[in-house]
Each structure stands twice: as structure tokens, then as C-alpha cells.
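A protein chain is absent from this complex, but the other protein chains hold their places.
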Amino acid sequence: ISTTTASAKGGCIKMLLEFKLQGLPVFEANLKGADQYAKTFNICKPTYGGPASASATGQVSDIQAAIAAHVKVIAMTSDDPQVPATALQSAMKAGIKVVTFDSDVPSARNFFIQDTAYNTIAAGVLKAAVKFAGSSSTIGIMSSTPDATIQLAWIGAMESYAKTNYPQLNGGNFGQIIGYGQSVTATSLTAAESMIHSNPTIKAIIPIDGAAVVGTAEAVSDLSDSGKIGVFGIGDPAPNATYYANGSMQGLFLWNEIGQGALIDCVSELAVENKIKAGTTFTCPGVNWKSLNAPGKWTVAKAASKTTGATKNTIIFSGPLEFTPSNYKQYNF
Amino acid sequence: MLVVVTLAIFGLTSAAQPHFALQGNISFLLASAMPLAVVAVGETVVMLVRGIDLSVAPVLGIAAVSTGFIAQDSHVSVLSMLPLALAIGIGLGFVNGLFVTYARIPPIIATLGTFTVYGGIEQLICNSRTVVTLPTSWINLGTHDFLPDVPYILVPGVLVTIAMALILWRTRWGRSIYAFGANAEAAFRAGIRVKAIEISAYTVCGMLAGLAGLIYVVQVGSAGYNTGSEISIQLQAIACGLIGGTTLTGGKGGVVGSFFAAIFLTVALEGVIVAGIAYQWQSAGVGVLLLVAILIDAYQNRQGRSVSEALRSVLGGHKPVQQEASS
Amino acid sequence: MSVIVKRARAAAALASDRTAEEYAPARYEARTITKSFGGANALTGASVTIEPGEIHTLVGENGAGKSTMLKVMAGIHPQDSGDLVLNGTHLRGLTPRTAIGHGIYLVPQEPSLMLTLSALENLFVGIIPRGSMAFSVDWKAMESSAGAYFQQVGLHIDPWAPASQLSIAEQQLLECARALAHRCNVIFFDEPTSPLTAREADVLFELMRRLRERNFTIAFISHRLEEVLAISDRITVLRDSRVVAHFDNPKQTSHRQLVEAMVGHEIAVRQRRQRDLSGAEAVLELKDLGAPDGAFADISFMARRGEVLGLAGLVGSGRTETAESVFGMRRASGTVLLAGKPYAHRSPSSSIESGLIYLPEDRGHNGVFANVEVVRNITAAFVPHLPKRGQLLHPRAEVEVAEKAARRTRVVAPSLDVPMKALSGGNQQRAMFARWLLAEPKVAIFDEPTRGVDVGAKVDIYGIIDTISDSGVAVVMISSELEELVLLCDRVLAIYEGRIVGEVTGDEITLERLGAMVVGGGASERD
Partner (left out) sequence: MSVVAETQHVVRRRRFDTDDRWMISLVVLLVAELLYFNFGISTFWGGGWGTSYSFLGYGESFLFTSMIALGVMFVIFTGDIDLSVGYMAAFAGIMMAEFHIGGMNIWIATVLSIALCAVIGLIQGLVITYFKLESLLVTLAGGFILNSAAVAWEGPVPPYGFPHSYDSALGSGDISGTIQIPNQLIVFAVLAVIATLVVHRTRFGRQLVLVGHNRQAAAYAGVRVSATRVKAFVLSATFSAVAGMCIAANYGTARDDLAPTLLLTAITCVVLGGVDIFGGGGRVPGVIIATFVMGWLAPGLLQDNVNDTWATLIAPGTLLLAALTIKGIVDRRQGVSFRAKTLARFGPGSPTSAHADAGDAPGTGAT
């Protein structure tokens, strides 16, 4: 209690860093980055939030507590594009800056840090899978639920990329083989198993959420199909070291989560000091992760773009990073 | 009877989707039913003493993440983690027993309380981490068969079920469990240590949930802050007990039925997926299955005989001996 | 972990190869026992000594503390103070388990068996014989030794049949067999006869006498004073949680002396009433009532205004089922006429609305709301007519209504605001009568209205029934105590195995006639 008050007077910027839920490795990496760079951007050691179980209502309680605690900025990745909107709007009314990252709340934020351009990551992962399986093979997708916004966007981007570049995939209808694991490893495992059984010709699977990646890799090792069926997904490498090692994991794509944490700090500070607005370009001292265009340089989007998925006031963090069996050991998130 | 239905579902599904009966899949189905089967065996013991234990889910989770983290960090063998898993289960189950027996909180509420508290503990243990990079030996144990279609994972499940069935039938402790469930007051008057028996039932249930946690982490290869609760394994286990012929009113039923019910439930759920039913309706599928299970339970209670007996009498065309007596 | 526990273990271990006679004949003494439940005293400094080779009977009104005394002595309740002394040894921290180790067993007021388990297992529960391994169960040994125990108590049953298939009398005998199997030689019987017919009770008494000959130490509780006087060697009377009298020579004790000791004052002996009601109109008529499962069939009779019509029969003869079918608790075929009009879609609520009430026999389960205030117990059947103010209930007016009814039936309670369970059995039954009087019945069916009720309350209940019938209500009285049918009824129907087998009126109603009729014979057949 007393520490919060003291630090408020100490001049650093009080920030709530709110995740979808505790314990997801990607967010842990974000947090690591944010903590590491807090000093650089004059952020008080981030107030770490996130509901104990994935629920948008839990996030709202956290936001309410933060408003009452008079934070200066809320950085959050939202469980739902709508639910926290009311709470965030009242936060903005109270003069608090809102920076969303990873998943957006379009109607109630100042800036949104988009992980990567949807088209580039979709193309990256699909290209790798096709290279392994062949351009007229059968490739499945493992997602969490049909209403996961970003995953839907990725799938859409993959579909349109496949339509123009690999018209022969899945007999011309890429995107028809989708399994859902509901963000539960055990369920993903079952779903992946049954996908493999129902599609005997399947050559590669693209899991695009954390539980699906583990579940799919486990299923592939389980059926002694390691190496026969390729797994190319979107996810972080460290949790899947075992599967890289036993040959059931061929490639994962993501962005640099630690760097994203640093960018969150940077944007938060700039937002609080009103130093950025739509259409401008900014730099972050000490942060040199490769952005989409140039290292250490980011642009605040002025208008929406269909291909990248960006909307107004969106900052795209970076292009995709590929983790292969030969380089996965270099990243520990 | 359950075996028949299970085989029927299996047969129908494989007729529609031939690959369903592939060798690997049978083995996979058996293996993925084991965590549930072991939990269900424990839950059955509690149901036999007229109890209910909702906290098995986080108990399983705690055991899974604790053993998983240790294995992940120090690459110990699965067997060396067994005592830890059991100890966790025993401890947490014992606490449940204390609340039910000494604090006299109704089981459903007491274990609802411990469900939340244990769930919190599971999260604290995870402390924002997830068990993922298990040693290869663990993954192999979870994924390999020692005979065609007989996965290693099946072994502990079968052993536990046989052992519990024998214990319940052939030991004084087992008979005391039934006596307590049939009529706690009479058991007390007959000189049975009712409190010890009731606590021991919850302890055994916890112990098996702990064991199931270890099996789970070996089989799935991963565990996290809400392992167990996320698939409502406690409810599935209760459903298994009911489908397997154990009643909620205590003193009746047994663990073998629950074991097969767990396999049945797993095959049925997998069948639902393979049959191409939209994932949205899977939870409705579980709901309907549960309704069927309780209707069976109600039927058994009212008729004083099990559905399988009834079916046998219908199919076999002769009246069961018990019929005139039980009307 | 006292000596006692160790001895109990040793005793339990020895159980399978020791006979009761190996115990020294037991003199069991309870000295100045005090026991209270949540502030209310159930026993105050009560002492009882039970000698070997005697049947020692405890009598007293409901709630006097008889059951509590035996429960304390059998380790079911711990006493607050006082000592339990068995052959000079003080028993401390007694539990049923250790009590059995000392050879003490209580056959409870109502048999409490594990209904889903076999008779065999019920017999041995708690002392299941060991098999080859220390913890295993030797089913063969159990099966082979069970027969002897069943024979000793005169039971002829399949040891593997579930206990739920046994009749109440058989369950009672199984409890006795359990006491023997547990090698107990101090056996307490808490009101064993109340659910039994006279014939079944005789079987039990025979067993008790045989045990007495084997020098067992036996305690007994009953409200049926005739049988008490017949079987007891010594009688201890409890009143208001204290021991108030001993009768060392029951053969020379009169019924009247005993009653006066129990209630503390004289009680007028009731005489049979003589009334001629043959001209009164019929308010309830049953035509060919039959149960779907055949528990009763072809039941036809009518009850007149102001008449007390008795239904005599053995336990399980189908009287309760008939009455419940009329009241609407069960489905039945046939016709019921109420005040001459057919009454087809029967349900308890519509019965009560049309002036037909039923006092259930199982007061504990079907009558009282144990944790609810007496007031609300009394008004429970009156809820649709409770006084209202605006749309809401008017609590004060409700209390007045209940009080008035309670006064009419002489409910004695510290306050009508206490929960029902704080009242003695007799007062609970008085409150039940108050409930049904509120409904202003035209036809009242009373099922075993005096079961488990002490003599004082019995007399009051007879008075209430007289009053009700005098006011023009047709009373149908179901009772297994033939004496009270003789005292109260203007007409009695006998039911045997679900069928009416006879009818007697006026002076024809005698104990002998009824006794013969209820077992299905010797009656003047109706046409």
C-alpha cells in the first residue's frame, strides 16, 4: 500500500500491465522485457496483473482497481474486444492512457501494438509447411476456438495466401481441415489425433495457439509419426524444446516477445507524455529489435490496412521470427 | 454391458470412419482414458461413502504440475516422482476428509471450497509457468505401447482398478466403506470407526487423483495453472461412477464399472469429434451423456437392479431371480 | 490409547473363537449419569444397575431419558458426568467400538441395518473375521458361522439376500443375531416391540428369556406396560431425566402403580363409550379401492358422521396404503365418495381443502418439521388460508391462530417459538393434532396416532378423538393396539393381506374378536 503511494510521488510512471491470464509463456516473456526496460522508460516497476483464470471479467476488476489506484497508463492484452471497453473508457476519461498490445480493444485505447502483420506471419508459416509437405498435399490447422479473433485473422490470411500461391493445397480448398483444442492441451491432443486419423493423407499441421502447438506435437510423437507429419506453428520455442529434440516439431514462428515488452514500456512513456500521434514515426532509445521496416524505428498507422490488419493508431511491432530445429536453443521464451 | 456399448460405439464410428479403428488409435484412446479412469476409481470410493469430491480436479493438477516441474528441471524418472504424487494426493484428500468429518461441512460444499483453494494453490505453484519440456523418457512412456495396442499408460490404470476392487471386496476396510455408505449410523453402532473410514475414503480419493496427475502429465506431456479443472475432470469422474453403477446414495456399486465407464466416456467423446459434430456441441454432448447416466442411476435405484441385469433378462428372455423379491 | 482400547482390540481379534459365556457374568452399573443436549437435560444424576441373568426394564414417558440412558451405557453418547462400571471396572471414553469389546450391545429403537448389504455382512459388520492375511476378509468363514447365529434367534433367511428384503421383525432379529455374533453378553433392547405385531413380539420375548437363562445381562425399554409387567425381572422408572422409582417385583406390581410412577399423578381409567350412530349419514365412502401393485384390493366401506371407525390389522396389512390412497398420496383404482360426491383426482392439498385429513403414522419423517418452530408446524397444512395483510402474511395473527389450536390439544411447550424437535414425542403428536384441527376436517384419518407416545399423552389423544367425533367428524382410526380400538371405536373393520376380512360393531368389539380377525380368521364375514 505505502509503496504505491511513495512511488507515485517518486516521479516514475505508474503502469498496470494486464495480461489475458497469468502463466502463458508469451506473456511471461513480455513481462521480462517490460521489467528489463522499465528504468529506461521511467516506468515504475510494472504492476503485474492478469486474472487468475482466463476471463474478461477478471480483467475488468483489475482495471477498476488500477483506476482507483491512480495509475498513469494501462497496458493490456485483452481477452475480449468488448468486455473491458467500458472500464477502459472510464480510465481514459480519468486521464489514464491506454495502450493495448497483442489483442486489441478497438473502441477504448489510445494505441495498439500489433504483434506482427497478419499477412507476413501467415505467409511465413505456410511457406515453411508447403516446403516440407509439397504444394499439392494435405495440410491441417489446429486453432483454439472458432471465435479467437487473431487466429481467425491468421487463418484468413493463410487462406488468401494459399489461394494465390498454392491453389492445389487440400484439393483447392485450404482451410477446410481445422481442429479446435479450446486452449486446453489435453483437448488439443485429442483433436490433433483425430485430425490425423480422419485425414490419412495429411502431411503437415499448422497449430496456431500455445496449447495446440504442444498438443499437436504430442499427438505426432504419440502416433510415431515424428518426421512423417510436419508441425509448423505459431508459438514460442522454449516450451517445445522436447518436440524439437524428438523430431516432431519442424518450425515455429513468432516475434520477439522480450522486445515487445520493451516496446510496451516505450510506447507507454511516449503516450503519457503525449509525444506520439497517428502518422508519426518514433524511435525507442536502446531498443533495436527489427521492426517491420527498419531496426529501432516504428510508425503509428494513420489508417486501416487490409493486408497487415492494422487500424488507426496501430503500431506493428515486427516481422515474424522463425524458430527452426537448428536455432530454437538460442531463445528462451 | 458398458463394454458392449463401448464396443458398439467404437464399431459404429469405425464403420463410418475406417481409420478410427487403426491400431494407433485404440492405443491412444485407452491411454487418454487413464487419467480419468484413475480419478473415477477414487471418486467411486467417495461416492460409496455417500460423499462427493469436487476437488479432485485441482488435486490432479497440483500433482501434475509439481511432478512435471521437478522432472522438467532435473530430469528424474517417472517412478521416482510417484511418491510425491501420491503424497500430495494423500495430504489434500486428508484435508478434505477433515472438513467433511470433523468440521461437518456437507461434502459438496466442503470440496467446492477446497476446489477453489486448491485451484489457487495450483496457480501459485505454477507461478506463471507451464510444464512443457518434459524429459524424453517421460514423453516416450506416455506415447509408447509395450504390446501392440496396449500402451504403458494402461498398466497403472488397470492395476489400480484391480487392486481397489480386491481391496473393497476382500478387506475389512473395504467392507467398512460399504457399511458406512449403506448406513453410517448403523456402522457407528456396530463398532466401525466411522470418522476414520470417512476420512480414509477422501484420502484414498485424493491419493488416486494425485496418481492420476502423474499419469496425466506423462500422457499429455504438459500441465498448467488450470490442468484438471479445464476439462472438469471431477464432473466426468462423477458421471463415470454413476454410469458404472455406483449410486450417489452410497453403499452400492464398485470401481470396475467406473473404470470401464471412463473408457466408454472417452470413446464416446472421441466418437463425437470424429463423427464431425461441431465442437460447440461437444459440451452439450457431455450434458446429454450425463443426463442419460443419471436416468440409468435413477432406474437402478427404483428397480433395485442394474440396467445391465435388466437388459440381460430382456435379451436372455428369462426373468432374473431377484425380480419378485425386489418389487 | 488406553488399556480399554487395547483390550477392545484384543477382544475383537479373539471374537471368532470365543463364546459369550466366556465373559464373566456382567453386572453393569451406571452411576449418577448426567447428560444434556444443547442445554436441555436428558439425564440428571440417573443411576441404574443391571444384574446378570435379569431382564431389567426402563419405563417412562416420552423424553424421560430412557433411550439416552442406554445409549450412554452402550457408548453411543458420551456422558457429561457420572461413571459406567462393568464388574467393578470403570469404563472411560466408551464408544460403540469399545463397548462391543466389553460385550455391550444396543439393539436400537428402530433397526438400523445396511439395507444394500447382505444379511451376512450385516451380521458381521465391525467384526468381520480375518482371512489368511491380517486385513483380508474371510467370506467362507462368515458364511459357515452365520447359520448358527440365525438359528439362535430363530431367523430363517438367505444370508446373501440384501437386508432391504427383510421384514421389520426379521431386521430386529438380525440386530439381535448381530449382538450374539459380536459375542456380547450385555444386550440392550430399546423399544424393540413398537413396530412388531404381538406374535412377532412373542418370538422376541422368547429369545430374551433364553438369553436370560444363559445368564446374559439384559435391559429393555417399552411403552406397552402389559408386556413390561409380563417379562421384566426389575423395573426402573424415569421421569424428567431422573430415576424416580424402582419395582423389584413386577409380578406384584399393578399397571396403575407403574403409570402413576411414570406420570407422577393418578390417571383416570378410561371406559368404552356406547353410542348408536347407525342412522347418521355417510361422509366417506370407498368403493372397490385397489392398489396398482396389489398391496390392497376390493376395499369398500363407509364412515358416518360422528363415527369412530377402526381399522385393525397386522403391520403391513395395507391399511396405511389404503388411507394414503384416499388422501391422495398414492394412486389407486376404484371410487371414493366424499359427502356423497365422487372424489376423483385426489391429492393431499385438495383433500385438505375438501375437509379430508390424514395424520401420517411415521411422525418423524412424514409429520413434523423437526427444525421448524412449533407455530409453523401447526399452521403447515393451513398455509393457503394463513391471515394476510395486503399481499403479505401477518405473523402476529398466525401466532394467534396457532396458539388457539395448541390450547385445544393441550400442547405443552416452553414457547411455541422453539423448534419442534425440542418437544417430547407426546407433545409433538399433540401439535400434529392441532395442525389437523385447524383444517376443520369432516373426515379425519388417524394412522397409529398413539405410536411411541406415552400414557399421559395417550389419554389426551383419546380425549381429542372423542371431541372431534362428537363434533360430527367421521374419524377413521388405524391402530395396531387392539386395546385402543376396543376403547375408542364405534365400529371396527379388520384388514388382512390387503383385504377387508371382517367387521364388528358396538359390544361385539372385543380384544378376542379383533385378535382373531387380524390374522385372517374367526370373524363374522361381511356380506
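Remarks
In order of appearance the chains are A, B and C, and numbering begins at 1 in each one.
The working rule: contacts are C-beta pairs under 8 Å (C-beta built on N, C-alpha and C of every residue); 3 or more make two chains touch, one makes a residue touch a chain.
Bear in mind the structure is a predicted one, so any value in this text is a computation, not a measurement.
The chain that is not displayed touches the following shown chains in the complete assembly: A, B, C.
From the set C:H102, C:R304 or C:R376, the residue in touch with the chain omitted from the display is C:R376, counting the whole complex. Contact with the omitted chain, checked across B:F28, B:W138, B:F188 or B:Y216, is made by B:F188. Although one chain is not drawn, the whole complex shows that of C:L277, C:L416, C:A444 or C:L514 it is C:L416 that touches it. Touching the missing chain, out of C:G101, C:P250, C:G425 or C:P449, is residue C:G425. For subunit A, the list of residues touching the undisplayed chain reads 1, 3-5, 22, 47, 49-58, 60-62, 64-65, 67-70, 80-86, 90, 146-147, 149, 152. Interface with the hidden chain, as seen from subunit B, comprises residues 50, 99, 101, 103-106, 108-110, 112-117, 119-121, 123-124, 182-189, 193-195, 235, 238, 242, 248-251, 278, 280-288, 290-291, 293-295, 297-298, 302. Not every partner is drawn; the one left out touches subunit C at residues 37-38, 40, 62-63, 67, 71, 75-78, 93, 95-96, 108-116, 194, 329, 347-349, 351-353, 358, 360, 362-372, 375-376, 380-381, 383-384, 386, 388, 391-393, 399, 403, 406-417, 420-421, 424-425, 428, 435, 451-452, 460, 463-464, 466-467.
To be clear about the criterion, only the chains that are shown with their structure count from here on.
Look at where the CA atoms of subunit A average out and do the same for subunit C: the two points lie 73 Å apart. Work out the mean CA point of subunit B and of subunit C, and you get 43 Å between them. Not a single residue in subunit A touches at least two other chains.
In subunit B, no residue touches two or more other chains. By the touch criterion stated above, subunit B contacts subunit A in their complex at residues 17, 19-20, 22, 24-25, 28, 32, 120, 123, 126-130, 132-136, 139, 142-143, 216, 220-227, 230-231, 269-270, 273-274, 279-280.
By the touch criterion given at the top, residues 169-176, 178-179, 181-183, 185-193, 251-252, 304, 325-327 of subunit B touch subunit C in their complex. Note for the complex: subunit A touches subunit B at residues 21-25, 27-28, 31, 52-53, 145-146, 180, 182, 184-187, 189-191, 193-194, 197-198, 200, 211, 214-215, 218, 221-224, 238-242, 245-246.
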